[in-house]
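For this view, one protein chain was removed and the others were kept in their places.
Each chain gets a letter, A, B and C, in the order it is written, and its residues are counted from 1.
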Amino acid sequence: GCGSKEDTKEGSAPSEGKNTSGAVDMSDIKIGEIESYVLEDGGWCQATHAGVVAAMENCGIPEENLITLENIAEDQASVQAAAEQLIDAGCNVIIGASTGYAGYLSEIADEYPEVTFAQWGTETEGLVAYELRSYEAMFVAGYVCELMSQDENTQLGFSASMNEFSVRTAINSYALGAKYANEKATVKVACADSWYDVDKEKQCAQSLIDAGIKYMGMEATSPSIAQTCEDNGAYCVGYHVDKKEDAPDAVLFSFTWNFAPIFEEIFTDKANGNELKALYYEGGECAKLTEFSDLVPEDIQKKGKELQEKINAGEVQVYAGPLSDDKGKELVADGQTMDDNTILLQDFFVSNVECAWSK
Amino acid sequence: MGELILEMKNITKTFGSVVANKDVSLQLYSGEIHALLGENGAGKSTLMNVLTGIYRPDGGAVYYKGKKVSIRSPKQAVNMGIGMVHQHFRLIPTLSVAENVYLYSEDRKFMLNQKKMENVILECSEKFNLSVDGAAKVWQLSVGEQQRVEIIKLLYRGAEILILDEPSAVLTPQEAEEMFKTLRKMADAGKAVIVISHKMNEVMNHANRITVLKGGMVEDTMLAEDATVERLTKAVVGDREFEEILPKEDGGVSKECVLELNALEALNDKGLAALKNITMQVHKGEIFGIAGVAGNGQRELSEVIAGLRPAVSGSVVLKGRDVTKDSIKGRIQNGISFIPEDRLHMGLVPGLNFKENVILKEFDTKKYCRHGMIDYSVAEHAANRFVAEHEIKNGGIDLPVSLMSGGNQQKLLIAREVDTKPSLIVAVYPVRGLDIGAADAIREILMEESRNGTAVILISEELEEIFKMCDRVGVLCNGELMGVRKVHETDFNEIGKMMSGERSEVAAHA
Amino acid sequence: MRKIRFQKRTDISMTRKILNPIVFVLLALVFCGIFLAIVGFNPIEVYGKMLEKIFSVKGFQKSIVAGLPLMFTGLAVAFGYRMNMNNIGADGQYAMGSILCVWFALYGPDMPAVPKLIIMFILALAGGAFISLLAAIPKALWNVNETILTMMLNYVVLLFLNYLMYGPWKEEGQMVAQTAKIDERYFLPDIGNTGINSILIIAVILAVGIYFFHKKTARGYQMEVIRRSPSAARYAGMNVKANIIFVLAVSGAIAGLAGFAQVGGIIHRVQADLPNGAGYTGIVIAYLAYLNPLVVLIVGFLFGALQISAVAVQITGVPSQIAMMIQGSIMLFVIAGEFFNRYKIVIQKTEKTLPEKTEKKQEGGVSHE
Partner (left out) sequence: MSSALIVSIISTAILYAVSVLYAAIGEIFAEKAGVMNLGLEGVMLMGAVSGYLVAVHMKNLALALFVVIAVGAVLGLVFAFVTVTLQADQTVAGMAMLTFGTGLSGFIGKEVCGVNANLAFESIAIPGLSKIPIIGPSVFNQNLLVYAMYIIIPVSMIYIYKTRPGMILRALGENPATLDSAGYNVFALRYGYVIFGSAMTAVSGACVSLAYTNFWSDNMTSGKGWIAVALVVFASWNPLLAVFGALLFGAISVIGVDIQMVFSALPSEFYSALPYVATIVALIFTTGNFRKKRSTAPAALCIPYNREER
């Protein structure tokens, strides 16, 4: 829920500290959003932007209080110029949506104590970081896919963009979900080595299909994976945003980022003059799966939803021991769970990931 | 002579500040061969380029068959039947001879038929006695052969008015003779021919009328019958003192051997044997002529000596030292100086200015260079010295040499080469395309050098020149040295026979 | 009837040379202004914001920061092209320079700042030169097209860079695909309190050095001869192969310095995709600067300013793509405008009709090409 006007008035007196900026009226919150690519990318930027817009609406911040800068490269001059430009235009909340911005925004955060810099990623000095427990939803995705593939007894696949921590999180969670459904399940991974490359993404999907895979997860932006699956009678789980439109006959459901609750929390804290947290870290509603499409059988849909509820209730832990990586090294001992910081910055692959390029 | 077919009236053409043509008027009758004479830079090519639509005149008019025409593009000129063989060839090096000819023809068939085209070329070249291989790519041809392709192109297209810009410059006297016969045939068939030339004898023998340009203006026009060498010379070079070179005296040549070639073999650009078992010596203070029809290994010989082309076997010995394996630079330092056939693109850098060209060969020697830095003031000094010593005319030593006339370019090139104090000069067609004044100056420089003890290899197609300047002459045919003669012990006849492949075993070591 | 003719100018005055591009930049802005107005934006406001940004102190500083890597890549490309060596691999050379540089800064031995920086500098040069040599050697020995070689190497080196950034060299405990910051002792200082890093001084010294290299040295002369006539160069005994290797290596080394600039002077670390297309922008800069190293610095700065002002344009609601379009238009107008630097328009009275369109440029002058 979003803080009302009363909440604002009730708010504690402005306290000192970098992350507090005193109470402001909700309608005085002016947001500057910095994106590395275009808003309509059908991926990350689109998801972030949708979250910002939804949060503003929920909080009653007028639409015109948002300024968005697209295509801001991750270089110092551009990022800092963008932030300063936004601040000059009156923004008091700057949202940096690309990991690469963290260092540059952190450098200038000091100069603008009244401005809140909300930055995607891990905690960074001077910034308010936000992160999602995306692994929970991906776990369910892997679970559902494995249930579907069990009849045909095929391996699962995963089409990845880069060998990077957030991608690895998606892969591992997906694989663990599959394992949760079937102890023997394994996931084969193909990597495009690019955040966006229509050709490579298509080739990855094609190679997975050629290797006999029928169900795959993905961490990629363009619709080419979904469309390749559709052309070959395979299925995939969409990523970033709802991908159903791209290939209705191939997309089972999608993993989506829902940043609205987090941004709402940040805006409310800002409006109330609460001390802002160094890290806003959410799961559940924030990293969620879309509705299952008809391609997923009823009973499996039900099982999927049940698992989701169990996770939300804390009954199932995704990164629970015993857990070892693909080299056999123990990651989590039996009866323990992995701490979130390790999950966020994971640089391993779990044992049932078949990934040639693990380090 | 037939009726007036073309008339140029008061043509003026300027390039920036250069006035290339001023009030030039010219009449052309069908059935005549009209010769254009004049110094380098007199404006002959420019005038013809105006006629073929390449340049647009600033003033004046052209009348074709009595009607005023404005020739705006080469296309228009070609369609009117005006065809030109340009001084700088207009050939596509990567296409075959046949394709080049076909490109220029009126034939508009969509598909190409290589075999048929080659056959047509074969016929055509047989008919006019201009032998070229239709299937060969143009880049593989010698300059002389390329010239032949240009002429075939024109003949094949069948123009009404034929313009040839210095066609004989790259032909042997025999070839030139043949060509003029062909041109005469065309003229007799009612066509009009304009020939630009620097060779007075040829002009007087073959032309009907002669026009001399000087400084962009018409200096004199006459019937060929009225022409004399004196009159033409005066018109071309003005009142300037003009001495005919006297034939070289026998004797006075040292026994000291500067260059020795032993059983030298080399390949041409096509990878075929171009030099076969060449053995010869050149002595100090001697001018050694190489006679022969172009394309018989002259270029390869000069390049092997200069180091631009590797020898397959045999050796090049300079002043007793085997330099066969030496680099080009090594040979330059050892005193080999080379005046190449393509003076503008190999001997000089056209886009660079005068003084930058002066230092081309010695830019990194003590003369011009200290600690890796070039001292341009020394270069400027040398440039001014060259200008003064050799009466080189140029727009200023800071202008690109491409703007200088051919004669002056060659003077610059030779002045630079001589300035390196070489022990051997290899000069390939050094006076090709030069006006008589410039040619004379170039020859005089070479003679002077040999008098000072430099050995000179003079590759030339003009036997007259060889007989006047050389001590000995060797004849190249098909890459073989047919024989070597002292010029005083032989005659045109014998050399001519050797040029056509008759071997003569008389030894001629001085 | 009047006839428009283009007459070649014999000499072009300095004022014209400087004024002409300015006029055509303005024309480009007018063109884009009309476009902006059509799609519903106020061009005056948009341009106002742009100028405001460029002429603010911060904007100026940012423009220099953004322009610095471009200056190096521009110098690199211009240096290569002075001998007709088309080096479009400045991106990869820049990346390799930064990799070696940051490697030494982070993992090299601890030592005083000056020797450390000198070694970093040399390694950046070496990294760039190494990549460029991979193209230079096949070019020199077997005349393999250097344009394609350098371009392909870009992809390879950038994949290598990203491998390091996402993999083994990634800063511990951080998400960002970048190395840790180098030790503060090894930061290059700012120039006084201008907020501009002293790396600019290196760029200026380098540009002046290259300028005199071309003008005065025997090597510079050789490059000029080879550029204009390789056959004359061979004739004069110059070692064309060695010069190709030399020129490409130096060009790559200069591009490598962009990496040094980042590590030593700007971001003090290396991140994924660091070059960000600077090598390609460098091509444009080099050509627009007529390959003159001093002009490269100015054009490099202007491109930095353009990049920064593109941000400002978006503030007014104009999509980022239009900012890009404006950049493209400016480039197109400026080079098209070059024509009027070389030719002047003469309107003549004639009795004839206009000549065909394609035959406009027939009046010439003394050629200086």
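The rule we apply is simple: a residue touches a chain if its C-beta (ideal position, glycine included) is under 8 Å from a C-beta of that chain, and two chains touch if they have at least 3 such contacts.
Bear in mind the structure is a predicted one, so any value in this text is a computation, not a measurement.
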Neighbouring displayed chains - absent chain, whole complex: A, B, C
Among C:A180, C:I196 or C:M331, the residue in touch with the chain that has been omitted: C:M331
Residue among A:E123, A:E146, A:E219 or A:D246 that touches the chain left out of view: A:D246
Among B:K9, B:R90, B:R184 or B:H381, the residue in touch with the chain that has been omitted: B:R90
Which of C:L27, C:I122 or C:L159 contacts the chain that the document leaves out: C:L159
Chain B residues that touch the omitted chain in the full complex: 15, 52, 54-55, 73-79, 84, 86, 90-95, 99, 102-104, 107-112, 139, 271, 402
Chain C residues touching the omitted chain (full complex): 8, 39, 138, 141-145, 147-149, 151-153, 155-156, 159-160, 162-163, 167, 280, 283-284, 287-288, 319-329, 331-332, 335-336, 338-339, 342, 357-364, 367, 369
Chain A residues touching the omitted chain (full complex): 37-38, 40-42, 46, 163, 188-194, 196-200, 202-204, 206-211, 221-224, 227, 231, 245-246, 354, 356-359
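Methods note: only the chains that are shown with their structure count from here on.
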Whole-Å separation of chain centres (CA-atom averages), chain A against chain B: 77
CA centroid of chain B to CA centroid of chain C, Å: 45
Separation of chain A from chain C, taking each centre as the mean of its C-alpha atoms, in whole Å: 37
Chain B residues counted as touching two or more neighbouring chains: none
Complex contacts: residues of chain C adjacent to chain B: 8, 10, 216-219, 221-222, 224-225, 228-229, 231-232, 234-239, 352, 355-356, 359, 362-369
Residues of chain A that touch chain C when the two form their complex: 38, 67-78, 80-82, 84-86, 89, 99-100, 102-104, 121-122, 162-166, 193, 341, 344-345, 359
Residues of chain C defined as touching chain A within the complex: 53, 58-59, 62-63, 65-66, 159, 162-163, 166-168, 173-178, 181, 266-267, 269, 271-273, 276, 304, 307-308, 311-312, 314-315, 319-321, 324
